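Working notes, beginning with the structure itself.
The complex appears here minus one protein chain, its other protein chains still in place.
Here is subunit A:
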């Protein structure tokens, strides 16, 4: 399966899907999350962290750019947010090389600001607003040899 959706998901459905990814997707997994402000990228990223057994606060990484967690499944999850970057800003200070070499999960918000500096093998997740205020249009593409997609 190369693609999922587009489907209209409620927030509980989005969260449940994220938790299933966190609990069962095989690392290494790179998830590129794109979509407008407030669409639910962080909601999904947080759900993946929770599903992988991250406890405690999972604050927005908009300020620190990267928040890293140890999952209960034994690997590291990097929650990254490129919101504050502008085109041309250097991304090496984020420890980009470490993320690229990672063996755990990378959850990358505003991924399109990283340009071509992402691995070939990844999931591309698009979240957008839906006509119904309590739904979001979600679409996923699996690129290269990324892990199999998980159904919502």
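By definition in this document, a contact is a pair of C-beta atoms (placed from the backbone, for glycine too) under 8 Å apart; a residue touches a chain by one contact, two chains touch by 3 or more; residues count from 1.
One rule holds in what follows: contacts and distances are computed from a predicted model.
Have a look at "glycerol-3-phosphate dehydrogenase", "3-isopropylmalate dehydratase large subunit", "TRAP-type C4-dicarboxylate transport system, small permease component" or "tRNA N6-adenosine threonylcarbamoyltransferase" and point out the UniProt protein name belonging to the hidden chain.
The record for the missing subunit names the protein "tRNA N6-adenosine threonylcarbamoyltransferase".
Just name the one of A:4, A:25, A:48 or A:66 that touches the chain not displayed here.
Of these options, the touching residue for the absent chain is A:66.
Taking the full complex into account, what residues of subunit A touch the chain not shown?
36-38, 40, 42-43, 46, 57-60, 62-68, 83-86, 89-91, 93-95, 129, 133
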